[in-house]
Every structure is written in structure tokens, then in C-alpha cells.
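Here the complex is missing a single protein chain, while all its other protein chains stay put.
Chain lettering (A and B) follows the sequence in which the chains are written, and residue indices restart at 1 in each chain.
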Amino acid sequence: MAEARAAAVQAPAADVAGLEIYELLRELYPICRSISGDGVRQTFELLAPLLPLKTTEVPTGTAVFDWQVPREWNIRDAWIADADGNRVVDFQASNLHVLGYSVPVRRTLPLQELRKHLFTHPTEPDWIPFRTSYYNENWGFCLTQRQLDGMAEGDYEVCIDSTLSDGSITYAEAVFPGELDDEVLITTYSCHPSLANDNSSGIALVAMLGKYLAGSSLRYTYRLLFSPGSIGPISWLAANEERLGRIKHGLVASCVGDPGRPTYKRSRGGDAEIDRAVELVLRDRGDHEIRPFTPLGGDERQFCSPGIDLPVGALSRTPANEFHGYHSSADNLELVQPDALGDSFELYLAVIDVLERNRRYENLNPKGEPQLGKRGLYRAIAGGTSEEEALLWVLNLSDGEHDLIEISDRSGLPFSAIRDAADALERVDLLRAL
Amino acid sequence: MAEARAAAVQAPAADVAGLEIYELLRELYPICRSISGDGVRQTFELLAPLLPLKTTEVPTGTAVFDWQVPREWNIRDAWIADADGNRVVDFQASNLHVLGYSVPVRRTLPLQELRKHLFTHPTEPDWIPFRTSYYNENWGFCLTQRQLDGMAEGDYEVCIDSTLSDGSITYAEAVFPGELDDEVLITTYSCHPSLANDNSSGIALVAMLGKYLAGSSLRYTYRLLFSPGSIGPISWLAANEERLGRIKHGLVASCVGDPGRPTYKRSRGGDAEIDRAVELVLRDRGDHEIRPFTPLGGDERQFCSPGIDLPVGALSRTPANEFHGYHSSADNLELVQPDALGDSFELYLAVIDVLERNRRYENLNPKGEPQLGKRGLYRAIAGGTSEEEALLWVLNLSDGEHDLIEISDRSGLPFSAIRDAADALERVDLLRAL
Partner (left out) sequence: MAEARAAAVQAPAADVAGLEIYELLRELYPICRSISGDGVRQTFELLAPLLPLKTTEVPTGTAVFDWQVPREWNIRDAWIADADGNRVVDFQASNLHVLGYSVPVRRTLPLQELRKHLFTHPTEPDWIPFRTSYYNENWGFCLTQRQLDGMAEGDYEVCIDSTLSDGSITYAEAVFPGELDDEVLITTYSCHPSLANDNSSGIALVAMLGKYLAGSSLRYTYRLLFSPGSIGPISWLAANEERLGRIKHGLVASCVGDPGRPTYKRSRGGDAEIDRAVELVLRDRGDHEIRPFTPLGGDERQFCSPGIDLPVGALSRTPANEFHGYHSSADNLELVQPDALGDSFELYLAVIDVLERNRRYENLNPKGEPQLGKRGLYRAIAGGTSEEEALLWVLNLSDGEHDLIEISDRSGLPFSAIRDAADALERVDLLRAL
């Protein structure tokens, strides 16, 4: 006979958790990350005290499906100086100023020639855009339109003190074993420099999930994965191909810190249990948006490629590309909000709770309604409450065909009410978990 | 070759039938019914002249699925008298004044103590509420808030002259054999005292259906069941478990006399033939409401429990719990209307007609359209009528996959037009019933 169980993972309230995540995000934000390099390693070192993190280095040149792991990029400094030696653009002021994966350069050239290496955001003259060139050798600077407008014609000295050479890319995992070998995968990308929502927020939130999963008694095994966008999941999938069958549910965490409403993008199949779980949680929590799967977007592109096809959705607030400030210096510590981070954290915990507690049951007294009164589960004088409604819904649909998510969905009652009703019925031997 | 057939059951027009049902309801209304006792037996005696009624007594203590048949309750009188001997609450004025299944009591006690045995309707000060306590031993009085407000502090003598002792519960059935052993079950509850819509109306309407089924040539066998709510269907189901497979379609009749629009609550499966039949009839008849199945409500809770799972829907006007006056003295002979009863009666007959006449046919000339003109089924000069449309719809969809309900549904034509077209085509050997 089962004991009544509260939420699967014990964690602080949303406001407290939000502040804790925000503090971590503030530490992560200044680091210059890319798809490889020491900024990524520094990031993982910063997370290590919170969760049992295991890092993996994948050497340059390793074949991973259709790709090869690229060379490792590291950067120490970069600037543009005018004829007087004034640094008009300076990597020390913002790590967004350098085009990601810029090859080293040190030369003097006229502005006219330099222009083709300069990137601005024409309609937002105070924003530094974020640009990269991972797979085409190039160098360049990103600067505000206002900075560019202030640059007189003439010669400029440019310096990018970077290295692009054999090394590795780095990803990190934390695994929290549960009763089952079946896994829930929560994954986020770790390749962006000083961008707060996209995706310091995701790194901080997933790390904090790890902190609280550590102390919990779990049915599923949970795997948290931090890896560089695209090449990271591809490398991880290639290395773990024979074990992918264990992943029963997955979420890509990104852009979880802006004040927009939660948005869920369904998995490739569109009706996986993870889709049903997230949609139910969002229904119970208020304003939100559900979107169909598309092969555009973030790392779900890899997890949902046709030869992999894992049930992985993407749970964010305002999706990348759509929030004001995306891929620019305006995606900063003012854009992300502790409240939003806390709300996202609660949302992830609620999804975990549904996954942990969802199952099919068998009504052990299926002919007519069982007499709830003699078991202390019914009102004395006729009236009717939503607790009783939950009991009747669970009894009626517990024929092995419907799981608790569906019962909650059809009844309109919160998942927690349905879950508690199932617990109560199991305690009086009216229900048996299948 | 089939003969053209009109409606399956010959009955008076709605206005005449409505008055006839109302007259019966007026006789049923004053009787003090409960889930057991002589009021129920008196009710069945009153119906007996109308239809071939067979009553069954199920003794106290009989195990029926998860339940035991309770003791039998009978009541002769009940009152509250003030210190001067004035009866301030009197069962003789309304049988709602006593809490259903009150154990016998005769004592004097101060108002303060008495209060916990008094039930009123605080927001409707002139209504006597209807309350029961079948499965928890208790006693009490229901009275208007105004009555209670008029009771001075002080001692009151209370008397409930009831018996609660071994006996039986009583249900009644009438069976109308048809060509087939397959049955249509129409069931209603017989356990409410002086409440008119809930459910004297259902008893009167189902009895009147029986009166006219008696004279009809039927395809299905019809079974009408009158039984106390919950324990009645449970007892009947337990006694008839091995024969339940014969029930192909069923309806719970309740609250069929108020002036609200018809409401249909689907069976557990949601797409049984009874659901499709009722929804088609309602579509053809105008304003109405369709609701999904829920495990809350009336006796459909038992017929649609997961271990029974019969295709039984609930066809009412304004559902119990939602009409003004529900479970109170305001559910009286002014609330129910002959017109509404007549309309409900016609609705039930129309559903019976659809069930009787619905079937799949085979188009015997399926290649191209048959030449209707040479069979006298087509206009001389081009034009087009809805009779011809019905012929073409029936011919096109009579491939063994579609029944007449679906053809009526897809064509938008009334079921009667589709049924008549099938008859006409069968007469000229263009169609064969499957």
C-alpha cells in the first residue's frame, strides 16, 4: 500500500529559487564561452560545487555522425585602435565585440577595407550584435552602430589575440539515478558568451535543478547535459548511440529568464508523454503558448532528427529570436528577472512531478462505484466537493487505458488533485498501479 | 422487399402527450419516496395499469458488488412542536421536511442543540431543501430559513415516527420484446419524494413510453427500469451481470419536465450509436446542448463504471444541480410544464425511431448512378429536390461502411428524409439492408 507523496523534488519556493538562480547567472554571465575553449571549462568548474558534474573532452577531428569536431578556439584580447592609438572597440569592454571563432589577426588597414569585417545592428544603434563564424575561417568585430558612425575614415590597427588549433570541445553531464534505468534528459547549451537569457539562464536553471534532484528519491534516472549548441548534442548522441533507448522523456532548456510567458515547443511526434505532461502543467499554471514541432530552433534539431527521434521538447519563456535584445548586448542582466527564473524553475519541477507520478492504474472494484463512504472517502450529508470529483474520475478511468495525465486533462482538475486521489484510493486498496 | 414505414412507435402528438404525462406526474408528486419503503411500492402500483411492470425486492444485507442493500426506511409522521405544542415544522405539510432516512426520535431539546439537526437553504429563505443521510445514521429536519428565523430560543419537542429495519429495496421493470434479443434500456430513478422535475418527471415520461411501446412492432427489445438511485442500478446490474451484453443502447431519463433546452450527456465511450442517434435527433430538433461524459451525475455513474461500461447516455432538459429550485421545494408542479414534458417525450420517441431504423445498406447498383427516372424516382424536367438529394446520398454511401445516422449527419438532411429514401430505394431493389 503506497504512502501519500507530496511533490517528487523538494525545493525552495519560487521567489527564493529565483534569486538563487539569478545569483548563479550573474557569475556565469561575464565568462567568454564559445563552442570550445577555456570559457566553457571555467563555466563547468563554476557549476561543479552544485552537482556531480562529469566533463567529457572530444578531440578536434573526431568524426561525429556527419560532422567533425572543429578546432578549439581561445581568445585573450581583441581591439581596434585608431591612428592615435585609441582603442575604439575593445574586447575587454564586452566579449561580444569579437566575431566568435575569429582567427588571429594583427594589421593596419583603412576603414573602407575594415568595414567588411565589422558587424552592427543597424536598427538598434546602441546594441552590440552577437555573431560567429564557426565553420568558415574569418575574423571580425561586432560593435554598435553608434561606434561605427563615430569612426572617421583612415587607417585602423586591428588585433585579435586568439588561437584556433587542435584541442577539443567540452561537454558536462550530471546523472541522478532513480529506481528505473529509464532516463529523463534535461539539456541546455553552453556556447554563448555574455548573453543572459540566451543562455546563461538555461545553464543556471539546469544546474539548480541538479542541486535539488541530488537530495530526492526518484523513480526515473535524470541526466542533465550542458554542451555546445549543435556540435555538442551531435557529439553526445554519437558517443551514446547504443544507450539512447533509455531516454524516455527530454527537454531542451533555453531562454528561461525573460519576463515573457512560458512557451512549449512539442517533440517531433507531437504527442509524447513529455508533450502531454508539459501541456498539462502549463494548463494548470495559466498563460502560456504551445507550438508544434519544427526542425528549426535549438538543440531539439539534433535530438529530434529522424534517425534519433527522441521524445524531446523545448521549454522556454519567450523563444530565442523573438525576445527584444536577442543575440545582442541587450540580452543582459537587466533583461532576465529573478521572478521569471523562479517561475521557470517551478515549471520544470512541476513537469518532473508529473513524469514521476504519472502512470496507469487498475480500479480493483470496477463494477459500479465502490462505496467510498465506508472507507472514509465521502461526505456524510450530500453536497459534493472537488476531492470527491477527483476520486470518481480516477476510479472511472482507471481501466488500464488512461494515465493520470489523461484523467487530469479530461476532468479539468489539477494534476495534483488527481495524483492525490490516486494515492488515497491506492491506500484503501481500491486502486493498483500498473 | 420492405414496406415503407412511418415512425416506429405510434403515439399522440406532443401537446396531447405532454398533458397526459403531466397528469400522471401530478399523481406521483405527493408520494413520499426514498431509496426503499412503501412510497416506492405505491409509486409502482400507480404505474402498473399503464405497462407490464414486474417488481423485484432485494432484501436488506444482500451483497451487490461493493455494496450491501441497506435497511428499509418507512415514515408515518414527523414534526417539531414549540413549548405551546404548536407544530412549527410538519411532515404532513411537505415530505421534504424530514431528512431522508432519519432514524426514529422523540425527545425535547433546546433550539441550540436542535440546530445541528436542522437544514435550510440560506440564500432562498422560502425553500425547503431536500437532504438525505442514507449511509450514516442520523436524524434531522429540513425547513425554510424563514421558519427557522421564526423559532424562538427555548425547548422544542421533536418527533420522527419512522422505522429503519430489515426489509428490502424495490425496483420495477417492463420489457417489450422485439424481433431481436438485443435490448434498449431506458432507466430512471424512483427514490425522490415530492420533487417534480427531479424526478417525478422521469418516472412519468418513462411510464408513458411504456404505454405506447406496448402497441408497437419493434426491432429491438425495450427494457424500462425504475429503481432507487445508485443502489438500484447497482443491485440490478449485480443481478443481471451475465445478461448485460444484450444491452446495445441505453438512456438515463431525468429532469425531463423543466422548460430548459434538451441536454445530452454522452456515454463513457462518447461515440456509441446511442450518442450518434441522440445527437442527430437533437440536431434536427433545434436548440440543445451536448456534453462529454463525466463520472459525476446520476445513474449513468453505475452503467458507465469501468467494469460495466455500457453505452448509456443521459438525456434530460436542464441537468439536475443546474435548474433553479434543484433539490428543494421549488422543484414543484409549477416548475414542470406539459409542453416541456411533451417535447421530451417526442425526443425520446425520435431517438427510438432512429435506433429502430438505423442500419447499413448495400447499394445493389454501385457502378455509376442508377437511372432513377425509369424507376419513377426522378423529376421529369431538370431541377432537383431534397428528396432526390436524399436518394443520391443514400446510394453513394451505401457501401456497407456507413449507416443511416452517418448519411444523415454528412448530408445535413433530416434522419426521416434519409430513412424514407432508403425505404424507397429498397422498394425498387436498388438497396439491400445488411
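For this structure, a couple of remarks:
By definition in this document, a residue touches a chain if its C-beta (ideal position, glycine included) is under 8 Å from a C-beta of that chain, and two chains touch if they have at least 3 such contacts.
Being a predicted model, the structure only gives us computed values, none of them experimental.
One of A:234, A:330, A:390 or A:424 touches the chain omitted from the figure, and that residue is A:234. Residue B:389 is the one among B:389, B:406 or B:423 that touches the chain missing from this view. Touching the chain that is not shown, out of A:49, A:122, A:307 or A:376: A:307 (per the contact rule at the top). Across the interface with the omitted chain, subunit A contributes residues 64-67, 119, 131-133, 135-136, 138, 230, 233-234, 237-238, 241, 268, 292, 294-296, 301-302, 304-309.
By the touch rule set out above, subunit B reaches the unshown chain at residues 363, 365-371, 373-374, 380-382, 384, 389, 392-393, 395-399, 410-411.
As a working rule, only the chains that are shown with their structure count from here on.
Its C-alpha atoms fitted onto subunit B, subunit A is found rotated by 120°, rounded in steps of 5.
A straight line joining the Cα centres of subunit A and subunit B is 54 Å long.
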